[in-house]
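For reference, the structure I am asking about is given below.
As you look at this complex, bear in mind that one protein chain is not there, while each of the others sits in place.
Right after this comes subunit A.
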Amino acid sequence: MKVLVCISHVPDTTSKINFTADNSAFDKNGVQYVINPYDEFGLTRAVWLKEKQGASITVLNVGNKETEPTLRKALAIGADTAIRVEAEPTDAYFVAQQIAAVAKEGGYDMIIAGRESIDYNGGQVPGMVAALLGWPFVNACAGMEANGDTYDFVREIDGGKEKLSASAPFVVAGQKGLVEEKDLRIPNMRGIMQARTKPLEVKAPVEAANKTQTGAFSKPAPKSAVKMVDAENMAELVRMLHEEAKVI
């Protein structure tokens, strides 16, 4: 079984977000990058498949050379090989085309990605890949178990959950529940040493035009100062929520 895990390289969750002086781009200065938190769940799930069923894991990133430490970290966690498609990932459609091309060529049985990346929050790439390949798609996947020839999934829906089943090949866009957070793998010394010698292939992108262009960035308007209300005077809070904020 061949598993392709998509890895997005994103600012650490504690990052302060700033844009360049002309607001045309994200300011990467001083920002630490990590494996997208949703992708970490997918990667650990793939490592379980490897341990229990002998899967092989390829991690894939579409990005420039800066993302290689993130791919090496994924190798240290347990992936066998890594592929980096050498291109700036400026448009979800473009990225999806690259992933679909790698998947077609490599004969993978499943693709595991994250529900969304925490930088651009698009949540588009995995569903596009599934549609490009004509494979079933399980979005917001919070559980996945092999059951003979098919797989059982849990998918988050508005206000609840759904249980699904499908056979490979498929695309899963995962989140917590694929594994629990306490079970996330972190690289150990042996993994880090091994990762140095594992293959990391750099591929040229396939031809695909962007469908969107990124314009100016801005920040949310600053909040006005908080109004403190005495804990003994909840009637006053209710009055303010009704008269000023008009939310009740």
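Everything below uses one rule, namely that a contact is a pair of C-beta atoms (placed from the backbone, for glycine too) under 8 Å apart; a residue touches a chain by one contact, two chains touch by 3 or more; residues count from 1.
Operating definition for what follows: contacts and distances are computed from a predicted model.
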Chain excluded from display, named as in UniProt, from "Electron transfer flavoprotein subunit alpha/FixB family protein", "OB-fold domain-containing protein", "ABC transporter substrate-binding protein" or "NADH-quinone oxidoreductase subunit J": "Electron transfer flavoprotein subunit alpha/FixB family protein"
Hidden-chain contact residue, picked from the options A:1, A:55, A:87 or A:132: A:132
Chain not shown: contacting residue from A:104, A:196 or A:242: A:242
Options A:4, A:60, A:102 or A:118, residue touching the unrepresented chain: A:118
Per the touch definition above, residue among A:14, A:32 or A:197 touching the missing chain: A:14
Where the unshown chain meets subunit A, residue by residue: 11, 13-14, 17, 19, 26, 37-38, 92-93, 96, 118-128, 130-132, 134, 136-140, 142, 152, 155-167, 170, 175-177, 180-182, 211-220, 223-224, 226-232, 234-235, 237-238, 240-242, 245, 247-248
